[in-house]
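Contents: one structure, followed by commentary.
Only a part of the assembly is drawn; its chains keep their places, and the rest are absent.
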Amino acid sequence: MLYLVRMDVDIPDAVGLEEADALKAREKAYSQELQRGGEWVGIWRVVGEYANYSLFDVDSHDRLHEILSNLPLFPYMTIQVTALATHPSAIG
Amino acid sequence: MLYLVRMDVDIPDAVGLEEADALKAREKAYSQELQRGGEWVGIWRVVGEYANYSLFDVDSHDRLHEILSNLPLFPYMTIQVTALATHPSAIG
Amino acid sequence: MLYLVRMDVDIPDAVGLEEADALKAREKAYSQELQRGGEWVGIWRVVGEYANYSLFDVDSHDRLHEILSNLPLFPYMTIQVTALATHPSAIG
Amino acid sequence: MLYLVRMDVDIPDAVGLEEADALKAREKAYSQELQRGGEWVGIWRVVGEYANYSLFDVDSHDRLHEILSNLPLFPYMTIQVTALATHPSAIG
């Protein structure tokens, strides 16, 4: 099932550059593994913002929450989840 | 270039069922032709709402506006456009 | 899978009382059948508003959209869907 | 009487991981006791967010406020309470 997820990231200064970079590196590896696994279908940067839109294809709400809540940057994220159904015009 | 577009549709009752159905049929054909052409990359229904999220890959703002403003249902739509850049984690 | 759905209803005067009552009767029958079937787990009235919160347990986004978009009152509804995952504190 | 309650949790970094975990453990025990007692009817995680929707069945506003304001995480919560009445379509 498909979900559109918007993630806005706001890492407080108090976290420090070094730790922030480490978090971002772990976030990248975590995301790319899920992309290779096919659950994280796509990820795009919102122009001008420290935010992304991502498309997920997973089996259940629980699985999606597991993925999102284990994002290394999760504590510094505001996340909006939209459930997507098949559109009658979609040719895919 | 990629754009994420949300379209919320609200056809006033005054339009009448017959004309509304005709508009929807033209909308479907219009969309499917652009999907086959590759500019309309994906379209998904927002669960529970007369709305969709669509992904477009077009060459310019003007082209996207041309596509959107010529949607048969355009007069009855509220549209939000988000420009998407390449995400550093994207493996695609 | 569980979804929390808020439905706000606003039937324009132009619809007329008779037709509105017919729609409401069909809506009630439609809802009660789905409640008996187990997919529509609960429905409660928001105090003071022509709105309800409902809990659905269905197999997919598509199924939920099918249920909601076929509500007799769907054309006069504003609907918000929230996907619910299992809470770590839930004892149920 | 039924209340739908949304709780959004935001524990500042300054609280520290250890204390945060202790708070969460106390929160879980507090919630599960009330669930066993029947006043906390249900609790579900909002997918992708450190938030839950809960259903309470208590005798009065004062009782609900007592329960909520004594949540260990209450100081770090944004809470929205919606009073729910019996819906005319409900078969339960």
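A, B, C and D label the chains in the order they appear, each numbered from 1.
One rule holds for everything that comes next: a residue touches a chain if its C-beta (ideal position, glycine included) is under 8 Å from a C-beta of that chain, and two chains touch if they have at least 3 such contacts.
These numbers were taken from a predicted model, which means no experiment stands behind them.
Q: Taking the 4 displayed chains as part of a homomeric complex, how many copies does that complex include in this file?
A: 10
The criterion applied here is as follows: only the chains that are shown with their structure count from here on.
Q: Distance from the CA centroid of chain A to that of chain D, rounded to the nearest Å?
A: Their C-alpha centroids are separated by 26 Å.
Q: Counting only Cα atoms for the centres, state how far chain B is from chain D in Å.
A: The answer is 39 Å.
Q: Scan chain C for residues touching two or more other chains and write them down.
A: Chain C, residues with two or more chain partners: 2-3, 61, 64-65, 81, 83-86.
Q: So which chains end up touching which?
A: A-B, A-C, A-D, B-C, C-D
Q: Across the complex, what residues on chain C touch chain B?
A: 3, 5, 12, 14-15, 61, 64-65, 68-69, 75, 79-81
Q: Which of the residues in chain D come into contact with chain C in the complex?
A: Residues of chain D touching chain C: 2, 4, 27-28, 31-32, 35-36, 42-47, 52-53, 82-92.
Q: Where on chain D is chain A touching in the complex?
A: 13-14, 45, 47-50
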